[in-house]
Each structure stands twice: as structure tokens, then as C-alpha cells.
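Shown here: the complex without one of its protein chains, the others still in place.
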Amino acid sequence: MHEQIGWKVGGKQGEGIDSTGDIYAIALHRMGYYVFSYRHFMSLIKGGHTNYKIRAANRIVRHHGDTTHVLIAFDQTTVDYNWHEMVDGGVVIYDSTSFTATKPDDANVNLCGVPLTEIAKECGNPIMKNMVAIGVSAAINKFNPDDFIPVVQDKFGKKGQAVVDANMDALRRGYAYFNENFNISFPAPPVPERAEGDDHLYVSGNSSVGFGALAGGCRLLAAYPITPATEIMYWVIEHLPKHGGVVLQAEDEIAAVNMAIGANFTGVRAMTSTSGPGFSLMMEALGLAGMSETPLVIVDVQRSGPSTGLPTKTEQSDLNEAIYGTHGEIQRIVLTPKTVEECFLLTAEAFNLAETYQCPVIVLTDLYMGMSYQSIDKFPVAAVEHRRGKLITEQELKDLGVYEYHRYNPEVKDGISPRSIPGQKNGRYVALGNEHNGIGIEVEDLETRTSQVAKRQRKLANFQHFTGVSVDGDSDAPLALIGFGSTWGVLEEAREELEEQGIKVKHIHFSRVFPFPETEFHAAMESVTQGLVVELNTTGQLTELIHKSAGYHGVLEKCLKYDGDPIGLSEIVSAAKKTFKVGVHS
Amino acid sequence: MHEQIGWKVGGKQGEGIDSTGDIYAIALHRMGYYVFSYRHFMSLIKGGHTNYKIRAANRIVRHHGDTTHVLIAFDQTTVDYNWHEMVDGGVVIYDSTSFTATKPDDANVNLCGVPLTEIAKECGNPIMKNMVAIGVSAAINKFNPDDFIPVVQDKFGKKGQAVVDANMDALRRGYAYFNENFNISFPAPPVPERAEGDDHLYVSGNSSVGFGALAGGCRLLAAYPITPATEIMYWVIEHLPKHGGVVLQAEDEIAAVNMAIGANFTGVRAMTSTSGPGFSLMMEALGLAGMSETPLVIVDVQRSGPSTGLPTKTEQSDLNEAIYGTHGEIQRIVLTPKTVEECFLLTAEAFNLAETYQCPVIVLTDLYMGMSYQSIDKFPVAAVEHRRGKLITEQELKDLGVYEYHRYNPEVKDGISPRSIPGQKNGRYVALGNEHNGIGIEVEDLETRTSQVAKRQRKLANFQHFTGVSVDGDSDAPLALIGFGSTWGVLEEAREELEEQGIKVKHIHFSRVFPFPETEFHAAMESVTQGLVVELNTTGQLTELIHKSAGYHGVLEKCLKYDGDPIGLSEIVSAAKKTFKVGVHS
Amino acid sequence: MATIQDFKTEKPTWCPGCGDFGVLNAMQKACVNLGIEPENVAVASGIGCSGKMSQHMGGYGLHALHGRSLPNAQAIKLANDKLTVFAAGGDGDGFGIGMGHFIHAMRRNIDITYIVMDNHIYGLTTGQASPTTEVGMKTKTSPKGAVEQPIAPVQLALAQNCGFIAQGFSGNIKQLTSLIEKAIQHKGFSFVNVFSPCVTFNKVNTYDFYKSHLVNLDEDESYDAHDRILAMRRVAEANNIVVGLIYEDPERASFESTLPGFPETPLVEEDLSISEEGYEEILATFR
Partner (left out) sequence: MATIQDFKTEKPTWCPGCGDFGVLNAMQKACVNLGIEPENVAVASGIGCSGKMSQHMGGYGLHALHGRSLPNAQAIKLANDKLTVFAAGGDGDGFGIGMGHFIHAMRRNIDITYIVMDNHIYGLTTGQASPTTEVGMKTKTSPKGAVEQPIAPVQLALAQNCGFIAQGFSGNIKQLTSLIEKAIQHKGFSFVNVFSPCVTFNKVNTYDFYKSHLVNLDEDESYDAHDRILAMRRVAEANNIVVGLIYEDPERASFESTLPGFPETPLVEEDLSISEEGYEEILATFR
């Protein structure tokens, strides 16, 4: 019996790989497993290798896993490409109707031909080869074919019962064929118990961000399509209008971000979502939000750069632009949620921060986090708050009288002056990107300039927030794995594995990189003599940020990955063992 | 007798302040003085205080000076605004026809009313009050009115001899009036000797950049107007066509930078010039140049930010965006010329670097450097080279044959693969922002990705260039003033003054900030126990860059200025004395 | 009821005689005439002399980026459709860097009024060629005369089927006021291009130039402002130098009225919270 199973289907793009994976993943999720799925795909529509990896386990998993037990291969490329990750004794099912698979090397992997297409044809349509493959998989993982009925019903129900039945038929035939002809199995572990009060949800980072935005009070999304961020748009288009919100597909990202600024100026929580190229186009507007002290939330679902880069691959390389982008200097907050739950919560929270500090908040996720689906116990909905920051009231304005309200009063102690909202009588001001006086009129004298700069700088001077640095593992450990954002899950597994191997290591992780959580980070590093910063980029942007903000030159080593694939557990573990040069118990 | 004189004229925008200043400055330059002039102006067309400061000396000066001997005031605002910089015994000339000036405090400054407008009217046109003021100034500075004839001739010649004569008449009358009614003078120093082979040129950073571009082989400029960079366009529009070049006024900065990329791709040295807001709009294209390894030169004449900021004021706050801007990671070079001579030479050199390393080169100047005019001895024209980097020849392509040329051959040792130019037979390739194989076709496999990343990273791995860090003063000094770009001149004066006061200090200055000249900087810092980084921004961007790249936490203090005015000598000296806490000989 | 005084703020910093004074005046009058209170007006403007409109016009202002007033203004309207929303800017701002947003605002058709102060020059940056600078005109960036054909804003608006198109002149505040009133009243995107002379940098397109060349369509009884192609012909024949209501399609439905699920309540008044059932409905989609 296994604690977890690794399953994968691969073939050409446009061949239905996605829907095969979806059905298997959702079925397993609905059975009660913790599922994590990752799609490997390319920036073209048809052709090109794609695969869909599923890891199902009896405890929560936050990574798609390095290894595969069962591989469904619709072509030889799939065999070749994924062979290296097969477990010893694993099984590769290939569609023997269309080709005869060959082993790339003599690894102990079972190559089993199943006439998937032929069986599908027998059921009435060769397209159902995918369902046959699912049946075969169910046989190997020892599931009951009936467990798939609800998913198949959901998926094909609107095409009529006949289609549902044909698909279930194909599934059952695949199941039967495999059991009749082979005797190999990787039984799935028993379904885990669900704790009291726990839900069981199958979510992606992108849907979690969308949900977080809605829960956080966002009522306008303006965005321009771009992989891997477009799914946020889809989610929001489906749900926001039901809650009184509006979605605008902008003509470009510059329009999108300026729309978000316009709505925020008008008192509506609004955001834009994008990826690298779009984010770069937003740099000028980022400065406007900073200078005019207008709240703004930008979600950047990072992808592999630079430029168009690898649009369907993951990376964590926009950190620098998020922190340093735009000419001149503004106040900003950069959050890097480390789990899908944090994608939800920190997106919601981004609106509180944006309104409280009247500045842009950037939420950095990435393709891996955004597009991977995973089972979680629940969303932290109860933790969502709405803190609107300083808003001047009608009464206060009335008491002040005409022309007496100073939106940008530089004297406020904490640098944050109450906002008025268009429509409020006596609340008139001009929000602007020029340097300005209290009511938002351009002025250029030295005193105004320095007092307004100082005002804005005070806002984040003593920034405190629950986001920051988390520490997992032994707090006295002399060694540390350090990361930010989406790598938290795999780093946690790496820490556990290193600990099991007797290496005392802690895991320090940033869910906010700016303002840099200096005190917390120093505290976390107190016991640490050597740190390994794991980042998905080529220059070590987090490492450099730490050097700049806190020092630790000579203490930190880097483990960098930038080939577009998410980082694997074993990559981290082996880098750690090389770096930490500790005696390993074996 | 004075070594130098500080002269200023001030009034409302649109009142002819600029032309008054220009005439006086050019006259003094032509007499043989070293002149430095700085215009203080506002982001509106008419009204608003403007002033024009001239410092004239018998040695080269690279700063407009903190003090004023003679102030011509066309309104009381001018008196109030500039009063604090009058030397003891200085003289303020005000136009007694239009107002009666009052002293803001009881400083020992002479307030002399001269009926400038009235005298001008006597000469036929009140507009000539400026010429009367120049005559008055000539009297105070003890010049011969005839010395102004050539400039007045130049300026008004095309309006006819009568206008020239009337203006000279006004000048002479002002001269006579002052000598008759007052007995105050600040005689200019004797005209300095010109060294053998020296020229005597009156240039601005912007004209030097334009000239440098032309000399460097730039044959296409695409730009969008923006203060304070537009003068580069003007200069280039005037001169480039004479040398076979073309200037495009683009519809926006995104078009401008993409035009520059297109021309560079075609083998023509091309650049764009802009300031902060435009620079922010170029972030996406910056990445394209980096990824496609297309040479590109961007000049950013920094102004006071963020956002629209103070468009007519100076700052050094785009350093971060220049180094970190664009999503993902690219190779780039950031030059920060420290003198107008370097504006010329490093702009020319930027094209060599861009072509040699096949990457974008950013030249950062600022409003102060760009728009101030100053006298210099010569341009380093002899130092200009044209190094085109690796270009594949027709013969090589012929020998290779069809489809055999790999533009992006990842195996090249230094990471730099020879470029072909459209029109070359067999040289076909695709320049692109996607990750790509050798001939520029999008591919996504891990090996190609990592080899291409590694190729690009090798390009600047051991970057060596004559730009970098300069050290002036005592090489053993334990104290250092540190800066970059336009502040070199004033920092040099500060160093001299501190040395005169017995403080052992050296001056370390960056004319390139990226790749960070690490070795040179460490060498420069060897003797240093305390450094004061002087920067015109609010966060200390250079300081942070040093921390990140070289450490020195705890060693560096910051002297920051961000009110839009250029930094003064006394500001630096007093900050240094406070920071260095050394016993001062007095 | 608000008066002109209520729409006045600081003294405008435009050059004496600048056409933009007239535009400001007409905007103020139009609002007063329509009984609009200043706190219910929002002006988003770009960067340029004209861009200072948001500072000078009473009402809330968003003095935004060069070329981006339209995205701002459209979102302001969606955020609170009780507001009267203007976008305002110059010819460089709107027809140069902002061209894409202009065309898209017309197709999107959100109920705002876009006012362009078209002086055929870059004013604030002291006199470079603008997208509407005429061929042959000498400017700082075209010292030998501009060679690019000018943008034809009204013809572009007609081509993109903008629902309300008018052209005015700063020298005729009465007509301009009435055009702006109509523009505000139009339910959908309305475009008012204004010949607003730059007295400092444009010595060609002066008040006198317009006074002697302008054709006033409002005074032409035979002109039908509901025939798009006819309008195109007429404008082209007059080489764009016309004023008046050029085209109106009162039937064209606004974005707000056609977007499925567009809320009744202004967005800004929506509750930020989600009900228990709302949460439950969403969570169900994840199971």
C-alpha cells in the first residue's frame, strides 16, 4: 500500500489530455483524496507535448511530486519525456492502437500496450480513448469504476444520458481489459478521514485569488488576457456580477491598470491581474497610484521571462520589478502568498492594505501556484476583514465647510490623511501624479515637496502586518532553507526529508517581501550559520534583497532554477545536502 | 577682485528671463570665462517664478555655485526667493519702474532700484528692460559694453541692424545709469588663459548626449517629447540629417523604443531619449532587447519623480528602475556620466557596448546635467571609437550555406554570438522575445532554455570597461564622499573644501553602476572607514546598490536631497562635517 | 442649485488668452445649466496644459497620466454612475499617446464625455509637433515643416461609429456650452473636439484663423446629424474645419445598459461583504 500515487497522462496538445487529467483528478478529489495536479503545456494550440500530472495522497500535499507510478502515454514522446520520473516497477500504459512504445533505457518500468483507441471505437467513438485510459488507471489504482459516475455525469450530462453512458462504458471496458490482461497494481491509499469542520475543496491559485478579491470587497476587475493570469479573469467574470461587481476587458494592460486606479479613486475596491509583460506595461501607472496615494491592487502571476519568455512555464523572476519598478520612488507593499489559502487571504487583505496605506499593493504569485489545482481543507473565510482605512465622513466634511478639506494634509502624524470619495459634498480634491499641496494642486516649492515626500514616507515607516516571515521546523537549527511564494509546499517537504535524514534545518519563508520584514527575518536567522535560498530565477533576486536589506553576505548560498519547470523535491534536497556539507545518516 | 562671480536674473515665466540669462552667459563665455548656468523653471508656460543663475570663473566650474553677487529682480518674489544666497555686500537690482523692493531681512545686501522699464521705453520698447539690466550688470562686473556687441548681433541680427542698435543702446544706458547713480562693483576676475590646443565650448548635457550619439554612429533617433529630454531631440533633429540620419517623433514612448529596436535589428545604431514617465513605459521593450540580444541605447534624463512629479526639477531616482526594471532577467549596462564630456563620450560608447554585448545600454543623466550649460575646454572626440562587436560576414555566411547560420549559438564561449544583418544572404534568423533555439525559433525544452540563459549570462560575467569608479583626492583617506552621475562636479568642490579644512577625504564616483564595478569599488574603499553617499533621491538607491553588491553595512551614511533643486556645495560640506565628526581646523 | 462660482477653483495657470479658458468656462456653464452639483462631477485629465482641466474645474479631479484619462474616466463612471464624468486633455494626450484608448472608448460606449482641447501643438512641453499639427507647420520638432498627415479625430470617431460627435471652438463659448450640454445628456460615450488656440506656440491655428475658416454646421438647416456617411463627407470636404453637432445616434445602447448583470446600485454603494449563501454557492463550485 502506498501513501500516495503519482499518475500522469501525456500526448499532443489538443488531444484531450487536459480533460482526461481533469476527470481523474476531480474523481480522486471527490473520493476524498488530497490531490495536487500540474499541467505541463506549450505556447501553441495544437501539437507539442503536454502532460498532466496528478499526485493523490492521504494527507495534504502542496506539490505535484517528483515521481510517477502510472503514466498514460498517447505517443512515444510522452514515454521519452517522462520516463525518468517513473518509480521502480511503475507502469506505462500506451495506446497500442496507434503505436508501439519502446523503452528509452532499461529501467525497471512496465510497458503495457492497451488498444485504447480500438476499445473506444467499440464504444462508438475513438475520442473516448481517454475514458478507456481512465478505466485502465482505475484498475491499476484499484478504484471502483462506479466512483467515476458523478464526475462523468457532471462532465457529459449536458450532452445527454447516452453520451454519459457511452463514456462510462468506455471506462468500464478499459478497467476490464487491464484486469484481464495484466496483473500490476498501485493501489491508492485509504481515503483520509476528514476532520470536524473541514471542507474538501479543489482549488487553484488563480481561483483562490479571484475568490479572495471578491471576498475582500473587490467590485471591479479590469484586465487584459495573458497566460497564466487569464483564469483569474474567468473566475471573476463568473462570480463578480452576482455580487454587484463589474469586469472590464481592457484594450491593453495600461488601460486595465488605469481603470483600476479610476475605480479606486471613486471609492470602489478594484484590481487588475496580469503576468510579466503586462506588469511591465503598468510601471508608469504604478507610480501614479503611489504619488496620488490611490489604493490599487495588482496581481502578477509570474511566468518564465524575460520578455515573452516561456509563456506557459513558471518562474519567480518579477520580484525586482515588483519592488523597484517605476521611475522615482513610491510607497508600495509586495505580498507573496505561499499557499492557495494565502492566495485567497492575502488577495483579500491586499485591499485592506491598499486602502489603509493608500498605496499600491502587488500580489505576486506564479504559473505553478496559479494554474495548479489542489485539494485543501478550507478557505480562511472567517479571517477576511474589511478595513477601509481613513475615510472622511460627510459630517466631518460638513463641519469643515467648503474648500477646507485637505486630502493631502502633510501634517498627519502617520502620513496617512483621510480620503474623500467623489460625490461627497465639500470633499473636492485632485488626485494627481504631480507633486502637490494639500488639496492636490501642483506646486513646486521646496517646503511642500519635502513635506509631502516625508508624509508619504511615514506611511510605511513602521509597517506591521501579519504577513512577513514564517518559520517552520526546529527554531534552533543552524541551517535554513529560505524561499518566498509558491515554493513553500515543496520546501516544507524538503525540510521534512532533510530532518528525517538527520539534518537540522529550519524553513524560513517570506509571504511578504516588501516592506522587507527585517526584524522578523533577523530573529529567524539568529540560530542560522548557513542558509540556502531557493528561488526560481537566474540571479537570486530574493538573495540580493536580503543582502541589501539585512546583510548576510557569505551566509547565504543560492539554489536557482529557471528552466521553466517547477522545482522538484529531490532538486532541493540534493542542493541542500551539497550546500550544507553535513554528515548524512544513511 | 573675485575668483568668480555669481549672477542671477529672476522674474515671471514668459518675461524673457531665459533670453536675458542666455545673453549674459554667452557673452561671458565668449569673453573667455568658464561659465556654468542653471535655469530654475516651472511646469507651466506663463507666470510662476523662474530664475537663471550664472557662475563665471577663471577656472573650469562644474556647478552653478551656492552664492550670488548680483541679482536682477523683476519682481518681489525674485527678491524673496533668492535673498538667502546673496553674498555679504551683494547687490540686488530691481526694476523700480514696476515696484519698490523690500528687504526680507536685514542681511547686508544692497537693494538698488533702477528704472529698467523706463530706460527701455526711452530706447523705444519696454521689452528691452532686459538689455538695460544686462548693461547694469556689466557695470557692476566691470565689463566693457562693447564686449556684448557680438552676442547682441547674433541674437537680434536677423531682425535688422536697427533692433541690434536699439538693444545695444539700452545696454549702454543701463551701464551708464548704474555708474552714475551707484558705486558698487563686483569686478569679474581676469579672463583665464587658454591652454595650447584647448577649445572653449559652451555645452549642455543634452547637447553633449546628442553630439555623442552622432559621433558614436547613431543614425536613427526615435523619441517622444518630454522635459527635460526633448532638447536631445532638438539637437539631433538639427544635426543628424546632415550626416545621413533620420529622426522620428513617435506617437508615444513605447513606439519610440520599439522603433529603436527595429533599427538596431536592421544594423543601424539607433537610440531613444526620454525621462522617467517615458522610461517606465519602455520596460517591456527593454526586456525584448535583452532577450532577443538586440543592441539598444536608451537615454533617461532623470527628473524629479515619482509619476509626473516635478517635471522641471532634477533628481537621481531612476537608478533602481534602470537596474531592475522589466519583468524577468536580462543583461544590461547602466552608465552614469559624471561630466558633460562623459555625456558625450559615454553616449558614443553606449553604442559600442550595446553592439559588443548585444544588449540594452541605459545612459542615465538628469535635468541638472542635461539642461545646464557650461564652458568646457574640449570634447574628447579623439577618444570616440566604433567597435561594432561580432558581425558575421557575407563570406562566412556563404561558406556556411543555407540554414546553417545559428544567430543564437549557445555554445559561444563568451556568450556573444555573431549577428547577421537583414539583407545578408544565408543570414536569416528570427530575433525574438520568446525563449528560442539557435536560429530564433520558439522552443521550450529544458536544455535549450538553460543553455540560452547561460549563454546570455556569460556575456557580462567578466565585464571590463573603462567606465566604473573614479577616485579623486588622497588615496589613503579614511573618509570618502561617494556619488554617481551629475554630482561629480559639486562633490569635487566639496572634497576640495573639506581638504582645505584639513579633513582627509577622497571622492569615489560611479560613471557606471551596472554591472556593478565591484573590484574597483572594493579597491577604492580599502582605506575607508566611513563613507558619505550623496544622492538626489529619497531612499538612497546607490547606497542600497552598494549594500547589495558589496556590503559596507554600517560604513555608509547617506546625504539625500529630493526637493527638486540641485544640491549645493554647502549642503554637502555641512552633511560631511556632521557625518565625519572630525575635529575641524578653524 | 450650483452656480458658476461653485465650479471655480484656483486661478488657472494658463497663458492669458489661452483657448482652454473658454473650454473651462463652457464646461462650468454646461454643468450649471444642467443643474449638476460640483461634488457629483469628476474630471479625469491627462498631462498637458489642457490636462490641468481637472485642477481648474470644480468637482473631483483625477489629474492622471499623459494619454490615460479615458481609462480612468470610464472606470470612474462604472464605479459610480451617479456622477457626471468628463475625460479631458489635449491633442497630443488624446490623439498621440492616448489614441488606442480613444478608439476603444468609442466602441465600449460608457456614458462619459470626452473633451479634447485640440490646439494642434504640444503646449506644455513648449511647442513640438502634435498629431494634429498641419503638414508644413514649423514647430520645434519639425523645424522644416511637419510632414506627417494630421490625425482626423472627427472622421475616426465617425468611422468607429461613436454615438455622439461634436466639434467646438473656444472662441464661441455659447455654442460650445450647448454642445457640452448635449454631450452630457447623451447616454453613452460622447466626444467633443474643441479648437482651442494655443496663443503661445501655435501662430497658425489662431482665433482669427478659425473665425475666418470655420463652417458652422449648427447653422446649416440642411445638415442632418444622423447620417454617418453624410457627416463623413461633409467633414472631409471642409477639411475638418467645422463646428457644431456632427453626429448623434441616440439609439446606440451604452455599455452599462447592455452588460449582462450590470448592477442597479452604483458599485460604490455595494456592500463589501458576501452573504452566507453567497459563500456557500461559491464554495460549492470548488467541491
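Letters A, B and C name the chains as they come in the text, with residue numbers starting at 1 for each one.
The criterion applied here is as follows: a residue touches a chain if its C-beta (ideal position, glycine included) is under 8 Å from a C-beta of that chain, and two chains touch if they have at least 3 such contacts.
These numbers were taken from a predicted model, which means no experiment stands behind them.
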item	value
Given B:Leu111, B:Ile149, B:Val268 or B:Ala454, the one touching the chain that is not displayed	B:Val268
Omitted-chain contact residue, chosen from B:Gly47, B:Gly124, B:Gly389 or B:Gly440	B:Gly440
Among B:Asp252, B:Asp318 or B:Asp366, residue touching the chain not depicted	B:Asp252
On subunit C, residues whose C-beta touches the chain left out of the figure	96-100, 103-104, 107-109, 131, 144-145, 147-152, 155-156, 158-161, 228-229, 232-233, 236, 255, 258-261
Subunit B, residues in touch with the chain not shown (by the definition above)	30, 199-203, 207, 211, 214-217, 219-220, 222, 239, 241-246, 248, 250-252, 254-256, 258-263, 265-270, 284-285, 288, 292, 379, 381, 386, 421-434, 440-442
Contact set of subunit A toward the excluded chain (per top definition)	14, 43-48, 224-227, 230, 233-234, 237-238, 249, 251-253, 277, 307-308
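Here is the rule we use: only the chains that are shown with their structure count from here on.
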item	value
Intercentroid distance (Cα basis), subunit B paired with subunit A, Å	44
Approximate Å spacing (C-alpha centroids) for the pair subunit B, subunit C	38
Residue list for subunit C, restricted to those that touch at least two other chains	47, 52, 65
Sites on subunit B at which at least two other chains make contact	43, 48, 277, 307-308
